[in-house]
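A single protein chain has been removed from this complex, and every other one stays in its place.
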Amino acid sequence: MLIPEGALIAVTFYVLGVLAIAGGVGLILARRIFHSALFLVLTLVSVAGVFVILGADFLAAVQVLVYVGAITVLLLFGIMLTPQTVQLPDIASPGQAISGALVAAALFVVTVAVVATTAWPRAAPLPLADQPTTNTIAFNLFNTYVLPFEIASILLLVAMIGAIVIAREE
Amino acid sequence: MTLPLCPPAVFICDPFGHARQGLYAVLGAFLPEPIPTVALTVLAIALVLTTVAVVVMSQVWAERRIIAFMQGRLGPNRVGPAGLLQSLADVVKLLMKEIIIPTQADRIPFQLAPLMVLVPSLLIWVVLPWGPGLMVTDLNIGVLFILATGAIPTIGILAAGWASGNKYSLLGGMRVAAQLISYEIPMAIIVLVPVLLAGTMSLQGIIDAQSDIWFVLALPVGPIALFLFLVAGIAEVNRSPFDLAEAESEIIGGFHTEYSGMAFALFFLAEYANAFAVSAIASTLFLGGWLGPILPPFVWFFLKAYLVFFVLIWIRGTLPRLRYDQFMASAWKVALPIALVTVGLTAVQITLHAIPGGAGIQ
Amino acid sequence: MPSELPPLYPIGLQHGLVLGAALFAVGMAGALTKRNAIAILMAIEVMLNGVMVTFVTFARHIPGIDLGGQIFAMFVLTVAAAEAAVGVAIIITVYRLRRTISVDQADTLRG
Partner (left out) sequence: MSQVAWIIPAAPLVAFLAIAFGARRSPVASGWLTILGVLVATVVSFVVLGEALAGVRVDQTYAWLPVPSGPAFPLGFQVDPLTATMLIVVSTVSLLVQIYSVGYMHGDAGYARYFGFMALFTMSMLGLVLANNLLAIYIFWELVGLCSYLLIGHWHERPEAAQAAKKAFIVTRLGDFGFLVGIVFLFAQTGTLQVSALANLAASGGLVDPALTVGILLVFAGAVGKSAQFPLHVWLPDAMEGPTPVSALIHAATMVAAGVYLMARTFPILEHSPTALTVVATVGAFTALFMATMGLVSTDIKRVLAYSTASQLGYMMLGIGAGAMAAGMFHLVNHAFFKALLFLCAGSIIHLVNTNDLFEMGGLRRWRPVTFVAMTVAALSLAGIPPLSGFWSKDEILGAAAGVHPVLYLAALVTGFLTAFYMFRAVFLAFAGTSRGDAHAHAEPASMTIPLLALLVPTVVSGFWGAPFLGNPFGAFLEGYGEGHGLAATFHFDVAALSTLLGVGGVLLAWAMYGGGNLHRGRAVAARVRPLYEIVANRYYVDHVYNWVAGRLVLGIAWLASQFDQTVVDGVVNGIGTVGVASGATLRRVQSGQVQLYAWVLFAGVVAIAVALVLPMLTGGRV
């Protein structure tokens, strides 16, 4: 092969990774909240692509379905229901911005340091072949992780009722 | 009575497959991998896009003619034979018109929105199976992929409505968003019926599972599921009677009020592409897809898809538009419970092996 | 086929982890610096995405977990959905009460 498949995948990964981070940065730097939301969509979709590369196609679809289709739309609704009559500078004071960025950068550096210095087990990754993840996920979700699953269900129920109660106009 | 299938070895039964093999052989003789593969993929995409364009134009023509017939009119009949070229003329006209961007618009999202709506519509075509092995890619999460891509246009519509800087556009956008979210839930649930019956989310797998019996005939859940799917599907593609997003009498043109020229054409294109996609998916999930005797599979595919689309046109010509609150209430209070009950019933039936041809769970 | 190319998957564990850390850090920077409450929610979603990437990377590279990483990513997603729902509800309520969603001005709990 002129271009190895692994290289294609690597390039795709890097592109998607850069897009995801760029979306996050754009989210921060965007002056308008709506642009931030669009950058968020970019990040979410890119992450979904990363999931595909990492062999989590089911999760990628769910990511798009739930994050893009539901959560982002919800956030956009939030934006539209709270019109910003006064256009505030969305970034906080320089001090807060710099300190926040510093802490974030520090955390990133520390994490990368840990990742770089940890002696990971040199296990081969699972084969990327069209291995259906759906069945495995479903099976484990309803066996090993059935308790978290139920808790998550209750969490969703509570969140739904809570959101309705909070947001409902008397 | 079982009619013989069109054998794939016959060229007419699988012209695309034969063409692909031939082209691959020719290209592979001169060029190293992966150039032939990539070239063929590009060709396939071009084919799909062309098909989409042709399909949409045919849809528009068919819709206008059929509606006109239902309303006792003639419809377009000047351009080309029986007005067949009317759509092409419209496309040319739209291409030549200026894209007007309102001064108070948010430019980048305004221009991005049509693409955000159109691209997912085209992406859905990636997994639509025209025949055995005849699709861009057969994802094993095909159904989920369709649902996921179907969710993205919501963002585009909201972006269009918001970026237009027009309150009618905004309201239209929000209406669509609410509508899409509301109907996505019964939709996502009801597609579980064929998924459960087939035991896979791969669209090819679902069609294979229907070789004995179409899922629409898997009583009693099949017809209910198909009906609900069509209702939700119509809502998802904003067609009458659920076309509240662009209700001219209420909020002008909805989210694309401010769009003109090619930008508007993209929304238009996406809308019809989606409508056809819904028809095709419905036929795939419930009507056996390309399955059919004698005729080539891709013919069956388009035949069934157009049949479903005809039903959509029929519905449009027949039913009045719903009021918004009725519409939303029907999503949460009618469609969702029915969908849940149907899925539950399906699961029970499969567990009891009570459905003929049901693959059941592993 | 050149043999010096890595025989295995070229994207290693570290790649995914670094990407996850980067997303988390970027989201954190946003959560700490934005003033619009909704923007903060979005930034938190980015952070959660970083976590999900990390989970999925581990699920891919550490065998014998039965895709537990992906399952946990789904739980993260669930939590994110719940958080967004409640968060938006709160923001809308705050907006109704105070006509602003700037977190600077939502300081009723100030000591």
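Labels A, B and C are assigned to the chains in the order they are written; within every chain, residues are numbered from 1.
By our rule, a residue touches a chain if its C-beta (ideal position, glycine included) is under 8 Å from a C-beta of that chain, and two chains touch if they have at least 3 such contacts.
Note that the structure is predicted; figures quoted are calculated from it, not measured.
Asks: Any idea which chains on screen the missing one touches?
Replies: Looking at the complete complex, the unshown chain comes into contact with A, C.
Asks: Sort through A:Ala104, A:Leu141 or A:Ala163 and give me the one touching the missing partner chain.
Replies: From the options A:Ala104, A:Leu141 or A:Ala163, the contact with the absent chain belongs to A:Ala104.
Asks: Using the touch rule from the top, list residues of chain A that touch the missing partner.
Replies: These residues of chain A touch the chain that is not shown: 92, 96, 99-100, 103-104, 106-107, 110-111, 113-114, 117-119.
Asks: Please identify, in ascending order, the residues of chain C that touch the omitted chain?
Replies: Touch set of chain C with respect to the missing chain: 28, 31-33, 40, 103-104, 106-111.
FYI, only the chains that are shown with their structure count from here on.
Asks: Counting only C-beta pairs in contact, which chains form the busiest pair?
Replies: Ranked by C-beta contact count, first place goes to A-C.
Asks: Per the centroid of Cα atoms for each chain, what is the distance between chain A and chain B, given in Å?
Replies: Roughly 28 Å separates the two chain centres.
Asks: Using Cα averages as centroids, what's the distance between chain A and chain C in whole Å?
Replies: Once rounded, the distance between the two centres reads 5 Å.
Asks: In whole angstrom, what separates the CA-based centres of chain B and chain C?
Replies: Those two chain centres are 32 Å apart.
Asks: Can you pull out the residues of chain A that are in contact with at least two other chains?
Replies: If we look for residues of chain A contacting two or more partner chains, we find 1, 58, 62-63, 70, 77, 79.
Asks: Quick check: what residues of chain B touch more than one other chain, meaning two or more?
Replies: none
Asks: What residues on chain B touch chain A, complex-wise?
Replies: 32-35, 106, 108-109, 112, 139-141, 144-145, 147-152, 154-155, 158-159, 162-163, 170, 174, 177-178, 180-181, 184, 188, 201, 362
Asks: Taking the touch rule as given, give the residues of chain A at its contact with chain C in the complex, in rising order.
Replies: 1, 4, 6-7, 9-10, 13, 17, 20-21, 23-25, 27-28, 33, 36-37, 40, 43-44, 47, 50-51, 53-56, 58-59, 62-63, 66-67, 70-71, 74-75, 77-79, 81-82, 84-86, 88-92, 96-97, 99-101, 103-105, 107-108, 111-112, 115-116, 120-121, 123-126, 128, 133, 136-137, 139-141, 144-145, 148, 152, 155-156, 158-160, 162-164, 166-167, 169
Asks: Tell me, which parts of chain A touch chain B in their complex?
Replies: Interface residues on chain A, with respect to chain B: 1-3, 32, 34-35, 38, 41, 45, 48, 57-58, 60-65, 68-70, 72-73, 76-77, 79-80, 130, 132, 134-135.
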